[in-house]
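A single protein chain has been omitted from the complex, and every remaining protein chain is retained in its original position.
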Amino acid sequence: MTSSDKKAVGIIGASGYGGVQLVRLLLEHPEVEIAYLAGDSSAGKKFATLYPHLAHQVDLEIEKIDVDAIAKRCDLVFLGLPNGLACNIAPELIAKGCKVFDLSADYRFRDLETYTTWYQTERKDHSTAAEAVYGLPEIYRKQIEEASLVGCPGCYPTATMLALSPLLKQGLILPETIIIDAKSGTSGGGRQAKVNMLLAEADNSLGAYGVANHRHTPEIEQTCSDLARQEVTVQFTPHLIPMVRGILSTVYANLRDPGLVREDLLTIYSAFYRSSPFVKILPKGIYPQTKWAYGTNLCYIGIQVDARTGRVIVMSAIDNLMKGQASQAVQCMNLTMGWEETCGLPKLSFYP
Amino acid sequence: MTSSDKKAVGIIGASGYGGVQLVRLLLEHPEVEIAYLAGDSSAGKKFATLYPHLAHQVDLEIEKIDVDAIAKRCDLVFLGLPNGLACNIAPELIAKGCKVFDLSADYRFRDLETYTTWYQTERKDHSTAAEAVYGLPEIYRKQIEEASLVGCPGCYPTATMLALSPLLKQGLILPETIIIDAKSGTSGGGRQAKVNMLLAEADNSLGAYGVANHRHTPEIEQTCSDLARQEVTVQFTPHLIPMVRGILSTVYANLRDPGLVREDLLTIYSAFYRSSPFVKILPKGIYPQTKWAYGTNLCYIGIQVDARTGRVIVMSAIDNLMKGQASQAVQCMNLTMGWEETCGLPKLSFYP
Amino acid sequence: MTSSDKKAVGIIGASGYGGVQLVRLLLEHPEVEIAYLAGDSSAGKKFATLYPHLAHQVDLEIEKIDVDAIAKRCDLVFLGLPNGLACNIAPELIAKGCKVFDLSADYRFRDLETYTTWYQTERKDHSTAAEAVYGLPEIYRKQIEEASLVGCPGCYPTATMLALSPLLKQGLILPETIIIDAKSGTSGGGRQAKVNMLLAEADNSLGAYGVANHRHTPEIEQTCSDLARQEVTVQFTPHLIPMVRGILSTVYANLRDPGLVREDLLTIYSAFYRSSPFVKILPKGIYPQTKWAYGTNLCYIGIQVDARTGRVIVMSAIDNLMKGQASQAVQCMNLTMGWEETCGLPKLSFYP
Partner (left out) sequence: MTSSDKKAVGIIGASGYGGVQLVRLLLEHPEVEIAYLAGDSSAGKKFATLYPHLAHQVDLEIEKIDVDAIAKRCDLVFLGLPNGLACNIAPELIAKGCKVFDLSADYRFRDLETYTTWYQTERKDHSTAAEAVYGLPEIYRKQIEEASLVGCPGCYPTATMLALSPLLKQGLILPETIIIDAKSGTSGGGRQAKVNMLLAEADNSLGAYGVANHRHTPEIEQTCSDLARQEVTVQFTPHLIPMVRGILSTVYANLRDPGLVREDLLTIYSAFYRSSPFVKILPKGIYPQTKWAYGTNLCYIGIQVDARTGRVIVMSAIDNLMKGQASQAVQCMNLTMGWEETCGLPKLSFYP
C-alpha cells in the first residue's frame, strides 16, 4: 500500500497497449498511485525499456505475476492479460480484498457456456463469474458501483452498444434486423508482431475479418438481450482500417414505427444519455469522425433515419484503446470507489 | 486522326484523377493514340505541369474544349467532366461520328426523371440519354458492344453491383433486405482542394457521409431493379477511409432459402462470372483486401453465409479510380471496338 | 475581464490548427479563462461549427477582430494570424496593457531588414519589434519573463535550435558545417485547402520543398548567431512527411575536437537542459520518434557521434503544433506571468 492517502493500483499485463494506456491514465489520476506493474515475458525489464518516451515519468520495473505480492501491495488491480488467464488469478485477488478490473473476455459473460462455446476454454470459476459485472457504465452503472469484479467490455461491443441501447431499451426497432458494420484501427490487434498488421501490409488497404464468427458477437448479443428482454441475434462484421486508433460502428435496424423521424430519435438519445458525461449526441447532419474521440473516454453518436427504407442508421465513434478499453476500465474504477465518474479521464482530444 | 492504324482518342477533362489514369492507360494501350487532351481551367497548360512525373512520356498541351476540333481529330472520346457538362457536348460528338465514354453521372440513367430528382438538373437530351448504355460490362456486355454512348458507372455502384448481381439475377435474396456498407479511399473526392480531404484532417480518421441520400443510391437501385425484374430500394452508406485508393463494399441480404451454404454461393458466383476475366471469386475464408486490386481492373469477391441469421455477406474490392472509373471505361471501349476485352488493362497489382 | 481570479485570454485567429490547439490547452489551464475568440473569415460562426467535437466544451462564437474590444476584455492575447497581420494590431494591444503572444513570423526578428528580405513586406513598427522577445524558453527564459510581446518561434526553428544550442553555446562545432535536414507532418501547412496537401496526394509520398530558401532559415540563423557570438549561415532543408503531426530535425555538424565522444555530449546536453522540464535527452542508442511527443510540449533529443567522419548527429522530435507552436506559446505565457513553467502543459503522450 502506498504511504499517501492515494489508493495503490496494480497493472498486470503492463507491456501491451492496454497496459501503457493504463499507466498513462493512472499517472495523472488524482486518487491513485501505481504500486505494481507485472508481466509475463516482460518481467524483469524496466517499463521504460518498452516505452522509452515515458522514461521521465515512470521509473518502475515490471515484476513477475505474484498474486500474494499483488494483493499485499494493491487495493485495485487491472488485469490486461490474454484471454483465459485472468480467471486463474482473479478469484484469489478478490478473496484477498482487491477490487479487480479485467480487460480480457474472461468475466464478460454471465453464462460461462457462451464463453466456452466461443472461446473454446473450460472454466471452473463459475461462482466468481456470477459475481462479475459487465463494465459498460452507461448501461450497468448501478451494478458497477457495487462490484468488486468488473469484466470490462470489448472495444467493438462498447461502440456498438452505445449506438444501440436507446433503440433496444425503448423497443423502437426489430431486433432481428440489427446489422453492425464495424471498423477499427489496427492497434486493436495489440502489440503483437503479426505480418498482416505490418504497416507495409495494412496501410492503404482495407478488409473484413471474422465475418459471421467474431468473438465479440456473443458479447453484443448478451447486452442486446438484456435491454430488449428477449434473445437477440445480431449480424456483426468487423473491418481493419489503415489507421492506428479508433472504432466506428455503423449500425442498421428496421424501425417498428415507420413514422419515427430523426428529431424524435435525437430527443430519445439525448434523454437516454443525460446522466452519461462521456456520450455526445451530435446534431442532425453531423456524423462522427473517429479522430474526434482520439485519446479521450468520449463516444460520439450520429443518427439518421431513412424514410425510404424505414431504417435507422446510427454511427458511434470511440477510441478503441480508451473508451474501448483502458479509460473505460478507469471509469469503472471511479464508480466502484465512489469517486467522480469523470475523475482523471480525458475529454478533450487533440485535433487534427 | 493519327497517321498510324491506331484509333485517335480524346480525353476531355484530363486534369483530374480520372484523366491522369486514362492518360496512363491509353499510353500503353496498343490500339489507340492520344490525340487530344482538353480541359477547362487547365487549358493552355502542358499536361506535364500538372503531373511532372509523366513529363518524359507525355508532351501534350491541354487544349480548350472545342467540340468541332475534338470530333475532327478523335475517333473515341472520354469525357471526365463534372456532372451536368457531358450532356452539353455528347450529343454533338455522337452526331459527328465519335464513340463517347462518359465518366460523369450524365448518362447513367435511362430515366432522366431519376437523374433530375437526385442531381437537381433539368435535361433536354432525352433521346441521347435513351441511347446510352450503362457501362458495367459484367452485366451489360452485349449492349455495350453495340453502343456509341456509354455512361460509365460510379465507383460505389461498380463494386456493389459486382457483389450483388448473382444474388439478384438468381433470385436468391430478399431485395428489400439489402444493406450496402461501402468504404472508399479519399481519391474518390477528386483533385479538388477541400479541407476535409486534407491529409491532416482525413488521415487516421474515419466517418460516414451522405447517409441515406448519396447520389450513387439510385444508380445502384436501377441495376438492382433490372436484375431482380422488380423495383428495388436499397440502404447505402458510404464511408471515407484514410487511404488513397480502393473501395470495399460490404453487402448484406437475407437469403430466401435458409438452407443455402457458402459453397453453393461460391459455385453460383464462379459460374456467373465465368466469362468475366476481371472478377475473381475468392475461396472460402478468404476476404478481399482493397490493396490487391490497386492499379488494376480487377474486382475481388469474398462470400460468407451466416447460418445463425440467414444472411449472406458479400465483400467486393476494387480500385476506385480503375475498375471504379478509368480502366472500366477502357474496358467498355475495348468492347465497343471489338477488341479483346482485356486489351491494355492491368491485371497484376504491386504488393505490398 | 472575467469575474473570477482567472486571467482573461483572447485568441485572435482561432479557426486554424494553432487556434484549436490553444483553445484546447487554455480550456484546461487553471489560471486562465477564454474570453474572446476572433477570426476574419470565420467571424460570426460558432467555434463548434468549425470543430464539432468540441461543441460540448466550447460554446463561444468567433467575433470580429476589434482591437478595442479585445483589449477591454482580455489580459493576455494570442495572435494566430497569417504573417504580416499581427504587426498591425500588436502595438495597440500592448499600448492598452495586454501581453501579446504572436504565433506568426512578425515578431521573430530583431532586425526587421531580415524580415523584409525574406517576407517581402515593409514594416513600420520598428520600436515594437525591438521590444519583442523570441519565445524559445530554453534559450531566452529570462528575457521572456520580462516581456510584454513574445514572438513565438516557427516549428522547424524550435526543433532545430533545441538540437543545436548546446553545441553552439559551448563552441563544440564548426558553425559553417551545420546541415539541418528536417521532416514535418502536413498539419504544418495549416487548415488551408491546397491540392498538394490532400490525403490523396500527400499520403504514401515524401518530398523536399523550399530547398535553400525556406523562410525559417533566417530565424534559425539568428538564434545560432546569438549562441555562437558570430554570424552563422546554415543549410536547412524541410521535407513533407505523410503523417499528421510531428517534426524530426536531423542536424549534422563537424566537431571542433575530434576526440569528443557520445558520452561527453550526453553529459553536456543533460547539463544544458537541467532546468528545462520539457527537453528529454535520450540514452545512448535511443533515437527519438516523433510520435513520442504527440500532443505534448516535450522535445526528445538523441545524439550520436561518428568517429569515422568527425561529425555529431543530433535528432530532435517535437509535436509541430504543440512545442512547435501552441503549447510553446502557453509556456511563454506561464513565464511572463510568473506561473509554474509547466502549468497546464501536457507531458504524457498517448501511445501508440
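The first chain written gets the first letter, and so on, giving A, B and C; residue counts start at 1 in each chain.
Everything below uses one rule, namely that contacts are C-beta pairs under 8 Å (C-beta built on N, C-alpha and C of every residue); 3 or more make two chains touch, one makes a residue touch a chain.
Everything quoted here is computed from the prediction, not taken from an experiment.
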Which listed residue (C:121, C:192, C:230 or C:309) would be found touching the missing chain in the intact complex? C:309
One chain is left out of this view; which of C:246, C:324 or C:344 touches it in the full complex? C:246
Which residue, B:42, B:104 or B:187, contacts the hidden chain when the whole complex is considered? B:187
Extract the touching residues of chain B with respect to the undisplayed chain. 17, 20-21, 24, 27-28, 51-57, 187, 191, 203-204, 244-245, 280, 282, 286, 289, 291-295, 300, 321, 347-352
Where chain C meets the chain that is not shown, the residues are 176, 179, 181, 183, 185, 198, 200-201, 203-209, 211-212, 233-235, 237, 239, 241-246, 248, 250, 252, 287-292, 294, 302, 304-306, 308-309, 311, 313, 315, 317, 352
For chain A, enumerate the residues touching the unshown chain of the complex. 17, 185-187, 189, 191-195, 197-204, 242-244
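We adopt the following convention: only the chains that are shown with their structure count from here on.
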Indicate the whole-number Å distance between the mean C-alpha point of chain A and the mean C-alpha point of chain C. 36
Centre distance in Å when chain B and chain C are each reduced to the mean of their C-alpha atoms: 46
Measure off the straight-line distance from the CA centroid of chain A to the CA centroid of chain B, and report it in whole Å. 39
Multi-partner residues of chain C (each touching 2 or more other chains): 17, 187, 191, 203-204, 244
